[in-house]
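Quick one: the structure is below, and I'll ask about it shortly.
Just one protein chain is left out here, and the rest sit where they should.
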Amino acid sequence: MRLVVDIERLAVTVSQAIFDNRAKATVCDASMRSPKSRGIHKGNAMTTRKTILCDAADARIGVTLPGKQLARRGALRAVAIAGVAALLLGAAPFAARAAGPIKIGVLLPLSGNFAVLGQQALTGMKIYLDQVGNKAGDNPIELLVEDSQGKPDVAVTKARKLVQGEGAQVLTGVVSSGVALATNDYSRDNKVPLVLSADAGVTELTMPGPLANPYLVRTSQNGRAVGAVGADWAYKKGWRKVVTIGSDYAGGLDVDYAFGQEFCSLGGRVVQAEWSPIGTADFGPYLTNIDRTADAVIAFAPGADGLRLARQYSDFGLKGKLPVLDLFGTLVYEPNLPQLGDATLGMYSVLFYTPMLKTPENQSFVAEFKKRMHFMPANEGPNGYVGAEAIVDAVKAVNGDLSDTMKFMAALRAVKFDSPKGPISLDKYGQVIQPMYIRETEKVDGQTANVPIATYKSVDQFWPYTEAEYASFKYTYKDAKNAMTDCTRLLAKK
Amino acid sequence: MKARVWPFIGAVAVLALLIALPDILRPYYVGLATRMLIFALFAMSLDLLLGYAGLASLGHAAYFGVAAYTIALLVLRAGVDSGIAFPAALVAAAIIGALFAPLALRARGSYFLMITFALAQVVWSVAFGWRSLTNGDDGMPGVTRPYFGWSLDNTTSFYYFALAVIGIAALLLFAIVKSPFGRALRGIRESESRMQALGYNVWRHQYAAFVLSAFFAGIAGALYAYFNRFVGPEYLYVVQSAEALIMVILGGAGTLLGPAIGAALIVFLEDFVSSLTEHWVLVLGVIYVLVTLFAPRGLIGLYVDFRQRRALK
Partner (left out) sequence: MTWVIHILNGVAYGMLLFLIAAGLSLIYGLMKILNLTHGTFYLVGGYIGLTVMQTTGSFILALIASVLAMALLGAIIERFFLRRFHLDELPQTLLTFGFLFIFADLSLWIWGGNPLMLDEPEILQRSVPMGYYAYPVYRLFLIAVGLAVAGGLWWFQEKTRLGTMLRAGVDDAEIARALGINVSLLFTLVFAVGAALAALAGVLAGPVLSLYPGADFEVLILAFVVVIVGGLGSLRGALAGALLVGILDDFGKAFFPEFALFTVFVPMAVILVLRPTGLFGRR
């Protein structure tokens, strides 16, 4: 009998060492039994959040109950536990969790069609971290990278794994907006800081409203600011009637709608709005349809779509006849430029970055990025870099103590530095304030490049409106499909 | 007698293991186990159609996704209680199945595969394109979990909830395939004309299998919506359908247990290998090829072969 108990203890110790076990579940259960969290339940979102917290807390509490309590359980169970523990030893590497380095969980697509976006953002992060010796002050930094596959359900699973399984204290990265929305929920429910530092640009994430999350900052971009700045410049350029071609997904609607709204408020008009499905192989029908009497074409088509549109635009003889303003630099995306030859010459684009910036921060970044990736950086690389810098600065500001999450968030929102993108700061909602550049594609040393021709200094997310003015508009980008060509709708107030 | 005892002991052991799981594993792995269970049910639901009725569908994500979307729409758009949405989701999945079945059942073999694929893609297009209702590609976050007198919000309690629901569903599936109806289905799979001659209404059997299969896929989809608190158009996309098909084949079609194992294995491998290497897609591909070469009847086929070889001795 004695022997059996000992075996059980051994088994429990082994499984405790390797896995979170019983003890933590008990702690969690106990907290949930409190009358308060019981009372308000019934589908109440607040409690939902509170109780999920258990998940996250589970991972961090490292306490164990003395073997005494556990010893009371049947020996059979212990043997089962030991057996399974042994069986699952293969999973042990994940379980290793120790105090020490600050762990940053990275969620980026590293396989499939978005892989190259994830790789660029990751390279940007690593460039910065290598530059500071993978340390924030005295605290070593450890990057834990997971492939989100660009799928929200996978990303949430991986977020759970990073936080609960591996002890990540901050999450960062995120390319697609669906992933951003799902991860935002996870971050809010579990009070895990989330630093969006890649392409995800869902505008309303950083605005007051149902998605607002005190544990979120975004150092990369949002959709609407780029569109609004583009409209301002287009109007100043003298264009009054334009055609838009935008990718038919949330990001495209957001960017184009912001353009249309600002263009209308200045006195211009979108005369024709085309929406191409993601993965549009042939832009022929759209290009044939374009109103030739317009002043310009406003385009937004990320990924392979942008490459095709740029090429087909030139093939269909539109280049040189109708000027193009590319919101976000999707047609003149730097990694694609070498393959497009002269097709993109003379295109205008608007983005918060260009590798042609002559600041020391940018020039050393571009040199390092080219060395690692063998092509010029577009937005993802510098975004990853800036995200890593913001996290490191904030970790330094709290002296490596991330236990007070709100204090860490305050430190994150207070960061301010000169980056490859230009001077960076954050507003009170955690959204980046940064410069915007109008670029023109020209030949520089025999290669096409996006040369800055105008700069909008410190553009915030509501630009050019105040928060209250922006909030007074009746419609949002979700109504874009019925509103793009109708200025009265675009400008309607509540 | 002996031959009948071992499977029973095995089943009890597996059940005991499943119940003890949250005691053994860290919460993250309990979450992973929940995912494995959900996809096991999804694969088993497809197996009813593919393995027993002999109809390979490449559109099974439609029922999975429709159930998930029903939950999200009812909870987030109509303010319906999350628990009440559950039966509604299953009904919705079954209705879609009942509507698609007459269209798809006009064809066999590869044509059946193609029609189910086409119909599911139409559903996907609707979810993707009808932005005002479904939020399009952004998907719908914020789905709440049901409350049946106790909270399902922590990993362990949801795991037990999923285990209970999936356990019941699995038992029902086993009962269906063992029933005269299930035997008739297998007969039809082997020879439609013979069963016709024997007086069976082939079409009606296939129709019932189709709708049942959609219904069970709906259970998996509804659980998945609760589990992730999120739905998105990728739940409906052909990739999801193809993955289910692969899970069934990898495990071994026509056995229920095989597809469940196949699903659990694929979910686990995707998670495990993708943490080790960026090239997890390559690893999975090699595994698929190796399994085809060495276990063309699926993983469960290995066991069956082993049993037969022993019996021959």
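Chains here go by letter, A and B, matching the order in which they are written, and residues are numbered from 1 within each.
The criterion applied here is as follows: a residue touches a chain if its C-beta (ideal position, glycine included) is under 8 Å from a C-beta of that chain, and two chains touch if they have at least 3 such contacts.
What you see is a predicted model; the values in this text were computed from it and never measured.
Interface note: of B:P7, B:P87 or B:G285, the residue touching the hidden chain in the full complex is B:G285.
Listed residues B:I24, B:A53, B:A72 or B:A253: the one in touch with the omitted chain is B:A253.
Touching the missing chain, out of B:S125, B:S179 or B:N201, is residue B:S125. Set against the missing chain, the residues A:N336, A:N383 or A:Q434 yield one that touches it, A:N336.
Here one chain is not drawn; of B:A101, B:I115 or B:I300, the residue touching it is B:I115. In the full complex, chain B touches the hidden chain at residues 56, 103, 106-111, 113-115, 117-119, 121-122, 124-125, 128-129, 238-239, 242, 245-246, 249-250, 253, 279, 281-282, 284-289, 291-293, 296, 298. The chain not shown here touches chain A at positions 111-117, 119, 248, 274-277, 279-282, 284-286, 288-289, 292, 303-304, 307-308, 311-312, 315-318, 335-336, 339-341, 375, 481.
The working rule: only the chains that are shown with their structure count from here on.
Remark: chain B residues 16-17, 20, 22-29, 31-32, 35, 81-82, 129, 131-132, 135-139, 141-142, 144-147, 151, 153-156, 224, 228-230, 232, 234-235, 271-272, 274-275, 278, 280-281 touch chain A in the complex. Residues 15, 19-22, 24-25, 28, 32, 37, 41-43, 45, 47-48, 51-52, 54-55, 58-59, 77, 80-81, 84-85, 88, 91, 94-95, 110-111, 146-147, 149, 151-153, 156-157, 160-161, 164-165, 177-178, 181-182, 184-185, 202, 210, 248-250, 253, 278, 478, 481 of chain A are the ones touching chain B in the complex.
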